[in-house]
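If you scroll down you'll find the structure; I have some questions about it.
The complex is shown incomplete by one protein chain, all other protein chains being positioned as in the whole.
Each chain carries a letter (A, B and C) given by its place in the written order, and its residues are counted from 1.
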Amino acid sequence: MADKAVSLSDAVARTVKDGDTVFIGGFGHAVPFALGHEILRQGFKNLTLCRSGTDILFDLMIAAGAVKKAVFGYLGNPGIGLGQAFRRAVKAGAIEYEDWTNFAMILRLHAARLGVPFLPARILQIGDMPNVLPDLKTLDCPYTGEQLTCIPALKPDVALIHAQHADREGNIKFYGIDGDTVEGALAADKIVVSVEHFIEPEQIAETPELTRIPAHRVTAVAEVPWGAHPSYVEGFYGRDDTHFYDYDKIAREDESLRQYLQKWVYDCPDRRTYLETVGAEKLSELKAHGSGREPR
Amino acid sequence: MADKAVSLSDAVARTVKDGDTVFIGGFGHAVPFALGHEILRQGFKNLTLCRSGTDILFDLMIAAGAVKKAVFGYLGNPGIGLGQAFRRAVKAGAIEYEDWTNFAMILRLHAARLGVPFLPARILQIGDMPNVLPDLKTLDCPYTGEQLTCIPALKPDVALIHAQHADREGNIKFYGIDGDTVEGALAADKIVVSVEHFIEPEQIAETPELTRIPAHRVTAVAEVPWGAHPSYVEGFYGRDDTHFYDYDKIAREDESLRQYLQKWVYDCPDRRTYLETVGAEKLSELKAHGSGREPR
Amino acid sequence: MSALPAAAALALAGARELADNDVCFVGIGNPSDAALLAKHTHAPGMTLIYESGVIGSDPKTPPLSTGSPSVSDGAMMIADGLSVFAELQAGRIDVGLLSAAQVDRLGNLNSTVIGEYAEPKLRLVGSGGAHDIACLAQRLVILMPHDPRRFVDRVDFITSPGVDKKRAALKLGSGPAALVTDRARFTFETGEARLAAVMPGFTAAQALEGIPWTVSKTADFQVIERFEPAAVETASRRLDYLFA
Partner (left out) sequence: MSALPAAAALALAGARELADNDVCFVGIGNPSDAALLAKHTHAPGMTLIYESGVIGSDPKTPPLSTGSPSVSDGAMMIADGLSVFAELQAGRIDVGLLSAAQVDRLGNLNSTVIGEYAEPKLRLVGSGGAHDIACLAQRLVILMPHDPRRFVDRVDFITSPGVDKKRAALKLGSGPAALVTDRARFTFETGEARLAAVMPGFTAAQALEGIPWTVSKTADFQVIERFEPAAVETASRRLDYLFA
């Protein structure tokens, strides 16, 4: 099989286009910050970003002006506060968005993965949410007569994923919290992956149940240690909660957020520079505060 | 959480009822022969058996007269031949059956697991199969207008599963080939599991991605080493292919099949007797011919 | 007034809603605190499920999000979001625990927007799994700090539906069983929230302070004299951050 191992910048350059619908992996765990930052550095525009529960990477990409539309279940800084850039963009009428639920977003991706245009569900029939989702259809079950919502499929052009391991052919080994990460990847036309560490195909075959995305579905894979900072990677490093608290304060004002983008994205041409900005002390602290589980 | 560890006979006696719809786990791998034999010894009747691709356990339960109806994608002796008892029962008009496909059966179970009365699909719209499935509905997608089949949910009363490990609370650790085993289990109201070996909850927590059925969904779990013979269990023992070839010959006649049932089921009040019937030499050969993978 | 910090009282009040062997779909914050407390006091057989796909979770430290490391550390099973929402939709989750920015007299919850949806005063984070839990859990328990700004006559936006007559026909969960604050317990047998109990240290007047609609009492209105000392002790040890 073809060698799909490329640099971080090539992984993005070869797969993403202006205007793409991009699924962002990482439900709190293994959020693909390195891939997201690279998209911003390469200046892509008019993206539609989607996933169920977002992390601050979503908000940051909105702040950078890369996002035309956000399609989500939750958009914020989990456990800390609002998506501050999103909040301002909504107020300014500067962004399109669709309010789904986390389950609805997962079903939308699941429908695309299953190759059907919709899946029936019981949610989104009462309350105000169905009213603000334009053109949401219902149907009566042909067997039981029950009224069900038709959750439309959502097929991303590209999925960005971070994982623990891959071989160079693109078999992706991933464990720890998933959320809708794998579902979103398998729903997409192209899958771009950054991993902590390349391993050999023979090692992939030792834990075939932990291979979550098969090589033939992957477009490009890049080895990017710490590629999910400030989020965490099970078996590798802990979550930089402080960074998320800091972001909440910084993101409240355009100017400080612009400086954040400059410091953490545009002034870091590569991930090595980024890690120097994080600093060795912080990295060693996060390494120590990772979960007790070893890489598997 | 409650201790759900019981004997093989109690596991069956407490969960199965005459007339139940029973999902049989094991797609070639980890077929729950011990549980199936126990059902026959306890004399349950009028069962509806279901799964996608069956193994000879299905055929054997038909031979024993326990089955009113078979609902399946494939019913035979994989790679070897027909379901001989099923073939004769069909010829004699002595059994009801529904011909689905493997994918359709998986979707039927998936619908039940998802809690919806049907799932849309592209299959079963051409050829002769839609004609012999009574009352199969189609619909036009409310978004795209495409015609789709409505695959009705199938919610088993009980699922029988064999796995490598469990703790006594019922967390089930399972790896190797799955097919629709986990899907069928999670679709069912009650789940009965036999395992090769009990482990502690702390050991379950060491590989949480390999926990495939959570304790609160399990009704009863029994430790039954070799509980899947003559099929195989990844990490434990190989497949007794000879037994399947022998069955093909034996099952061609009612009388020889009756003797098989007597020898392997009714004359084996417990699994220890069954293993004596298999013989130490054969067991040691199967142990040696298991896959190279160790229990994990 | 109770000597307990409000957050601790809310966790203790919330934990009272949970029974041993309950299967709980748990939101972050107050819901997670209450569920953990129940599991470590009177309900050791409870199963905690987080929408990130973790089942049989027992966080050692309070998770910031359902995807945080402490949710999966030591958990019995890591599945995915589809798996756990499937259980919810199939009616296999006994209790859903939610909090929100606003609650109203029907137990409707808002986590989407303050002001008009089309012209928001303040855009919030959206539903996440809250709408799903509110619709699909067999029993819904709402946990809210007693903060009069969060109690409104009609929420600005119904993200997570409370009492709704269409629930039965749509085969949804039965809706809010209780709304719990650090001062009181409200129930919805007649549709609107009624005061069913006051928590230790509070009078009915204090429990209703600032609530902008007229609240009646249930026939079996209770005064809860004290939380179980063992629960308070466990809370102070296991959820010490609530006492900080």
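Rule of thumb we're sticking to: a residue touches a chain if its C-beta (ideal position, glycine included) is under 8 Å from a C-beta of that chain, and two chains touch if they have at least 3 such contacts.
The structure displayed is predicted, hence computed values, not measured ones.
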Taking the complete complex into account, tell me which visible chains touch the one left out. A, B
Checked against the full complex, the residue among A:Arg51, A:Arg87 or A:Arg113 that touches the missing chain is A:Arg113
Among B:Gly28, B:Gly65, B:Pro142 or B:Pro201, single out the residue that touches the unshown chain. B:Gly28
Touching residues (missing chain, whole complex) on chain B: 26-29, 52-53, 72-76, 78-80, 82-83, 86-87, 90-91, 99-104, 106-107, 110, 121-129, 132, 146-147, 175-183, 232, 234, 238-239, 241, 244, 290-293
Please give every residue of chain A in contact with the chain that is not shown. 1-2, 112-116, 171, 186, 201, 204-205, 208-209, 211-212, 214-217
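As a convention for this text, only the chains that are shown with their structure count from here on.
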Dominant chain pairing [most C-beta pairs in contact]: A-C
With chain centres defined as mean CA positions, report which chain is farthest from chain C. B
Measure off the straight-line distance from the CA centroid of chain A to the CA centroid of chain C, and report it in whole Å. 28
Mind checking the centre-to-centre distance between chain A and chain B? Centres are C-alpha means, answer in whole Å. 37
Could you check chain C for residues that touch two or more other chains and list them? 54, 72, 78-79, 88-89, 136
Among the residues of chain B, which are close enough to touch at least two other chains? 114-116, 209
